[in-house]
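Coming up: chain A.
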Amino acid sequence: MGRPALTLPHGRHVALDKDGYLARLSDWDIEVAAALAHQEGMTLTPAHWDVINLVRQFYQEFGLSPATRALVKYTGQHLGAEKGKSLYLMTLFGGKPALTISRLAGLPRPANCF
Partner candidate 1 sequence: MIISLVIHAAPGTSQGAQTALTFCQAALDAGHQIYRLFFYEDGVHNAHALAVWPQDERDLNAAWATLIRDHRLDAVVCVASALKRGVLNTDEAARYEKNAASLEPSFEISGLGQWVDACLHSDRVVSFGV
Partner candidate 2 sequence: MSTLHIVSKSPFRTDALQRCLSLVAPGDSIILIEDGVLAVNLSILGERISGTDVSCFALAGDLIARSLTTAGTEIQQADAASFVALVCEHRNSISYG
């Protein structure tokens, strides 16, 4: 069995681990995020990107991958109160938004992701 990889435009390959997380965080870019989303049957819209960029900003600022509660509040502060709701994030990213967004945003995989 070959190593899992993400195939990107122009024949570029990015290594993933068994659970579909990036093997090297430095590989992350917007193409990678789009391809990771595509794997989950998601097409990223500007609304998705606003949140993905916000999670990267959260990580830059605090050195943490946000829990849903913190992400909801942070979203409200930066993207407006009407978006600072877990329902909004779930509509965009599905059932466990904080985990999914962190993965798409190329944050370190959480140790307790099972």
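For anyone wondering why these and not others, all candidates are chains of the complex that A comes from, given by their letters.
Following the convention adopted for this analysis, a contact is a pair of C-beta atoms (placed from the backbone, for glycine too) under 8 Å apart; a residue touches a chain by one contact, two chains touch by 3 or more; residues count from 1.
This is a predicted model, so every value here is computed, not measured.
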item	value
Selected neighbour of chain A [touch, this complex] from 1 or 2	1
Touching residues (chain side chain A, partner candidate 1) in the complex	17-19, 111-112
